[in-house]
Structure formats: C-alpha cells, structure tokens
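Just one protein chain is left out here, and the rest sit where they should.
On to chain A.
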Amino acid sequence: MSVLEVRHIEKHFGATRVLEDISFSLEEGQALAIIGSSGSGKTTLLRCLNFLERPDRGSLAVRGETLFDAADPATQREAEVRRKRLHFGMVFQSFHLFPQYTALENVTLAGRLLAKERADYKRDQKRILRQIEEQGKALLEQMGLSDRAGHYPHQLSGGQQQRVAIARALALSPDILCFDEPTSALDPELTGEVLKVIRSLAEQNTTMIIVTHEMAFARDVADQVIFMDGGVIVEQGTPEQVIVHPQQERTRQFLTRFSQN
C-alpha cells in the first residue's frame, strides 16, 4: 500500500487555477522530486499536503486513512487538522526557525509541547523531557551540528539554519518529509551541505517529497520525478524517464532552458 495517495487535487486562488487534477502516489521509503518553473504550483501542492492551504477538490490519504476530502466536510474539522498535519514534516525555503530559541530548543520545542498531551506526562515528565532532549541532540549530530546546539539562529549560517530546520521537522517522526526548495535561499557554497544531508536521508529510506531546482540532485536522489507546469502534472516517472529522456515537449523545453542557465 502507498504511504501517500493524492487524488485529483484542484486549488484556486480567486479566479486563478493554481492546481488542476493533481494525482500521484508515493511508496514507503521513496523520494519524490517535484520540478518545474516558478509559479507552476509546486509550492502550493506541498502547502496543500501540510494543510496550509485547503484544496477546492480532491482528496489525500496517508496509509489508507483519508485525511482530507474536499467533498466530505467531516474530514475538514479544524480540531483534527492539527493531528493530521503531523503525518507530514515541512522544511521551508527560508527556514523559519524560531529566532528566540537555540538550535536544540528549535528542534525540541514542538515535541515538548506535544508531550504535555500524553496521558503519562504528569507521572513521567522528567524521563519524557530527557528523552526528547536526547533525541534532539542526536538529530543535530546527524545533521553535523553537535557543536551548534546552543547557538541562536542568527548566529548560524544559512546552511546550518536549514539543517536545524530539517532536524526540527524530523523530530516529530513524520511519515512524509516535505522540502520546499530547501536550497533556493542559499548561496552555492552552502547548498552542498544541505543537499548532502537530504541525500543521506534518502539513503536511509526516508519517505520524502522534494520541490527543487537542483536537477542533478533530483536525478541522483529521487526514485520518482514529477514535472509540473501551469498547475498540472505534465510528466511523471523515474528520473531516467522524466529528466534524462522526457517524452513531453514542455518538459524538454524546461530542461533545455534550465541547462542553459
């Protein structure tokens, strides 16, 4: 069974149709790269998955559970959205770290807040909080940031900030980790260190959706590639099929223009 099943998603902003009939599925442990020019709807699609936008049509299901169905108001209750969001992790283009917290606090904050809802929290508070703290430290170590745990975001480089943001998203163990152009706000020097981290996550079979402009990276890391243009999926398949041997004229144009730049 697929981890994620997206069916016929459609989204309008006013009169503008941003997404049209988007359907795809994602298998456990796979990495999906979404490519396409700016304004093609890639970011909006990710935002729909994270419930930051609400699709006008279509449905999405994780591990067989329908999380959202535009036709079924019962799936849209505000109170449940918060829990449903936790199936997805989100790494934003411009990091959005919390400036008043250290790197480690950024990673552990949400976990500490969620822990308060646990039935055994009162009884086991100390142990639970220590566990969260240790997990946070381990994640920062995995990101190569052990020595930066006590630093505030403004004391970190862009690449380091983005790696903290990745650790923060991983801390809640989402089923699917989403990246929204994770390196677009970074200069080329810092891009590499972030891509390296994402690559290692792919090697550990983390289920991921990566919106990216890094074609070479998408080709190497992704198991599946979707090319979007004008709010529709023009082509999807393996990196070999979509990036190396595209069938559609529009995909070819995009890739040619891309390699020229």
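Quick notes
Criterion: a residue touches a chain if its C-beta (ideal position, glycine included) is under 8 Å from a C-beta of that chain, and two chains touch if they have at least 3 such contacts; residues count from 1.
The working rule: contacts and distances are computed from a predicted model.
According to its UniProt record, the chain left out of view corresponds to "Amino acid ABC transporter permease" among "Fumarate hydratase", "Ferrous iron transport protein B", "Amino acid ABC transporter permease" or "Thioredoxin reductase". Of the listed residues A:36, A:55, A:136 or A:153, the one in contact with the hidden chain in the full complex is A:153.
Checked against the full complex, the one of A:50, A:75 or A:162 touching the unshown chain is A:50.
Checked against the full complex, the one of A:82, A:199 or A:252 touching the unshown chain is A:82. Among the residues A:24, A:68 or A:92, only A:92 touches the chain that is left out of the figure. Taking the whole complex into account, chain A touches the unshown chain at residues 50-52, 82-83, 85-86, 88-90, 92, 94, 96-100, 109-110, 113-114, 152-154, 168-169, 172.
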